[in-house]
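Below are the structure tokens for one structure; questions will follow.
Of the protein chains in this complex, all but one are displayed in their positions.
Letters A and B mark the chains in the order given here, with residues in each chain numbered from 1 onward.
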Amino acid sequence: MSWYVVRRLAISFLVLLGISALVFFLLHVVSDDPGRVVLGQRASPQAVADFNREHGFDRPLVVQYLGYLDQLAHGDLGRSYKLNENVGTVLRQNAGRSAMLSLAGLILALLIAVPLGILQAVRRNSLVDRAATAASYVLYATPSFLLGLILIAVFSQSLPFFPAEASQSHSAWVVLTDPRAMALPVITLAVTSVAIFSQYQRSSALDQLGQDYIRVARAKGLPERSVLTRHLLRNACLPLITLVGTLIPSLLAGNLIVESLFNYPGLGLLFLNSLQHEDYPVLLAYTLIGGALTVAGNFVADIAVAAADSRIELNK
Amino acid sequence: MESHIVRASDGFENAREPVDGSRVLTIRDLSVEIRRGDRIVHPVSGVGLALDRGETLGIVGETGSGKSMTGLAVMGMLPDGGRVTGGSIDFGGTELVGLPPDRYRALRGNDIAMVFQDSMTALNPTRRVGEQVAEPVRLHQGASKRAARARAAELLDLVGIPKPLERLDDHPHQLSGGMRQRVMIAMALACEPRVVIADEPTTALDVSIQAEILDLLDDLRSRLGMSMILITHDMGVIARHADRVGVMYAGRVAETGPTPALFSHTRHRYTHALLSSIPSLTQDRREQLFSIPGTPPDLSASPAGCPFAPRCAAATDRCHEERPPLSVEEDGHTHTCWHPVATAAGRTCSGASAVARPAVSPETPAVRGTTPRLRVVDLRLEYPVGGRGLLGRRRTVKAVSGVSFDVAPGETFGLVGESGCGKSSLGRMLVALNRPTSGEVVFDGASVTGMSARELAPRRSQLQMMFQDSNSSLDPRMRVGAILREPLAIQGIGTRSARTARARELLGDVGLPSGVLERYPHELSGGQRQRVGLARALALDPKVLVADEPVSALDVSIRSQILNLMLRVQRERELSSVVISHDLAVVRYLADRVGVMYLGRLMETGTTEEVYGSTAHPYTAGLLAAVPEADPAAPRPRSGTRVRGELPSPIDPPSGCRFRTRCPLATEVCAATEPALVTLTGTHKAACHHPLRLPAAQPEELSAR
Partner (left out) sequence: MTSRHTDTARALEAGATVPSAADPAEPTDVRERFTPKTVLRALRRHPLGLVGGLLLILVVAFCFLGPLLYRTNQTDVDLVNAALPPSTEHPLGTDLNGFDVLGRLMAGGRVSLQIGLLAAVFATTIGTVYGAVAGLAGGIVDGFLMRVVDTLLSVPFLFFVLILSVRFHANAVSLSLVIGGFSWLVSARLVRGEVLTLRVREFVLAARVMGASRPRLILTHLIPNALSVIIVVITFQVADAILVVAALGFLGFGLTYPTADWGSQLANGATFISADYWWLVYPVGICVIVTVLGLNLLADAFRDALGHRAG
């Protein structure tokens, strides 16, 4: 097992390195003249050149990249052009709220999707299964912002249950402390995921239900409920763990849209604001962090699957 | 022999009087249907069988005969869409058909248990072996976690798993196939059921392991006083392990009876034909196998007459129109056949189509003395496995470790061995699909091994291969015509129309109508596809044909068709062939000379008569002893010659003789030095320090222990 972890760590590290190179390259493409962006259109060419030299933007790309890596290694994500603050600090202020929103959405989605998917598999082709499948197809085809808008129209305007805007509180725990204000954003995030997860869980459970060990469990005389909880559940959830790991980029993208929709001051909104100001260091830092989160998510998912399924180790 | 006729609906179970209430299970007129989409099939139609205390009832049949479905019906575990449409299953006074689910569950795993075929998928991969074995104990006997665990250890010990306490916390993938099957059995026996249903319990296992598992089941059955239903396609397993037999065909019982009577006085035409078409280890090799024409029937249609009639040589109009009634003879031997086989005449010479082999019998040394067409010289294949750890050394599998043999023109060389012995890797190297690590393959005097792809291309036509799985060896997107034209197109032979003509001719050669040219592979049956596979291999008129497990994927009744076809083709075309198989009888039937492989090395080689008749290597002897003959009268080999234990890893083979870890004759010298392949007589060679047959000219000290 430990060798497996080491191997996966090594691969994750390589992928991270690749992402950093990509992000750096992108930075260079979109902002090849940082001095001009920072100092503005009216600055003299000389001042711009001085600025660039001073900050090392005139060095060869490779050298700049190595410098960038060195910065990253020291936890320095650069300096925001507009906010004139350390990017790390800016991100940190918003990270907690985004994390809570994402986690709440993810957990809610899993809590609904896992039992639903298994129920669908067990009652294959029943009314419940067909209805849930149909709903999944429609929800998956619905752009998430439209879904959010419809939820707002229904639950905030027609039936004023929840506020249309998310809580503006600066506490990350707002999800727990002010559930009414967070209900719509969390539900919007969760619904799209449920559509994906439940169908995935359904087909994974169907796969497992066809396996002989399920028949063996029944042949032992186990009640159907025990067959499902003791034998099916764990095996059927393994693929979903991997899926969640690989879907992190989409989850982050979902966050972006939901935060914008409900005006929730998290990383997504920060990203969108920075887009308007062309504040590249912030944009790229968040992109890099998104990549790192994905890598970490994949790593954790792989380790979790390996821990749950001891076959993995040998296959490697 | 007198027989009286009873109505079929009375069922077979009435044919025998229950002996003082010892009847455990009675199946009467059982019918099952399965609805899949808009199609309904009837896998079981009016089956009647009975099981007495302490006996083993064998249910034998080919794929689709309904044997497994009968077992599942008894367990109350029919697949989705399946239901019992009629009949009854009486389990010691309890009617199982229509039993409420709760009561059924209380029986399952407690009074009736089941052993499944593939232990790899039948054990939950993510749960520990101990928990899985203990589960029924906790469920049915309400044992505490600790008591159940102790019971699990006891059970693992009972089924012969060494160090059971340590194995409890293993996961299934950490055990070998044979060990997993033992765990399956332990699970089934956990609550000491009255009836165990074993559904193809050994089909996924090697023959030496199969023998051990079946003996274990026999032993446990008699020790624990259980009854067993043994479901299998293998007549040999039935002959050796069943007390009584039910032969199923197309969802119906064709014939039942005590095992010796059924084999010696076979009555039903199907049973008779089936037994005649199985190659055996003792039959006269000059005689051609009987083969049953056609394919098993469609189970969604319910024929009016005898289901076997369309394939039966003795069928008359009556057979097609009227269902044969049940005939009961003494001993409870029953059958449903209008024209039962009359006497106990020998099976092999009875079939109408049993044609004698061509005059050139394999042992005629006509082919000897000429230069070999194919020479294999010290062939080795090693390949790395798994990822190298960051620092760890890379492990290599030694798949083939120094194998040499010759094949003369017109000769068939058989390579036999268990799974993982390297025979398939070897086969692929022969046709230059894989490059050997060292050694060479010499074809007609030129080394194929060293050739570049360009040099090799034109020679490819001379070296062809026939594959095991005809389903995967034919491109699903091509029509049969295109498949047969492909080799000609690749080699640039002929015009398109000439190729088509050739394809038609080839189809004729393998006994298929030319209409097949327009069909896609999935529209053909398994046997037809295998014929196409052979035709394709012959398209380029090769001199050498390598056939890798040519019939293992086929049902018994189809198998003999293909075997006879191959035999004919080999003779007609003066082919040099290499037949690779795990099935000793298949190799014996097809090959002139045989090589026995174990862990990448040739253990024994010689003419078929030598290897099978005066076996020299203990491994060969062990394999032969493990193969169950389809003849209950065949003497059971002494258990001392059996191969025991597990196959060692080819990554790290044992020192000295590779077989020594499983050899009953092994001594210290076997661990110290690797025995060379020594000539015993003329063509017979064995690599053994203690050969069972002494070298003719060698002094005796070689075999002294």
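Assume contacts are C-beta pairs under 8 Å (C-beta built on N, C-alpha and C of every residue); 3 or more make two chains touch, one makes a residue touch a chain.
Because the structure is predicted, anything quoted here is derived from the model rather than measured.
The residue from A:Val5, A:Val128, A:Ala253 or A:Val300 that touches the chain not shown here is A:Ala253. In the complete complex, the residue from A:Leu69, A:Leu83, A:Val128 or A:Leu206 that touches the missing chain is A:Leu206. Among A:Val5, A:Leu26, A:Leu39 or A:Leu108, only A:Leu26 touches the chain left out of the display.
Contact with the chain not shown here comes from a single listed residue; of A:Val6, A:Ile107 or A:Ala153, that residue is A:Ala153.
When the omitted chain is restored, the residue from B:Ile27, B:Val41 or B:Ala239 that touches it is B:Val41. Listed by residue number, the positions of subunit A touching the unshown chain are 11, 14-15, 18-19, 22-23, 26, 29-31, 124-125, 133, 136-138, 140-146, 149-150, 152-153, 157, 164, 196, 199-200, 202-203, 206-207, 209-211, 214-215, 243, 246, 248-249, 252-253, 256-257, 260, 271-272, 275, 278, 280, 283-284, 286-287, 290-291, 294-295, 298.
Considering the complete assembly, subunit B touches the hidden chain via residues 34, 36, 41, 43, 62-66, 68-69, 72, 79-82, 251, 295-301, 428, 431-433, 456-458, 460-461, 463-465, 467-469, 471-477, 486-487, 490-491, 520, 522, 524-526, 533, 536, 540, 553-555.
In this text, only the chains that are shown with their structure count from here on.
Contacts from subunit A toward subunit B in the complex involve residues 3, 6-7, 10, 124, 211-213, 215-223, 226, 230-231, 234-235, 238, 308-311, 314, 316. Residue ranges of subunit B in contact with subunit A, taken from their complex: 75, 77, 80, 105-110, 113-114, 116-118, 121-127, 135-136, 139-140, 171, 173-174, 184, 187-188, 386-387, 389-390, 392.
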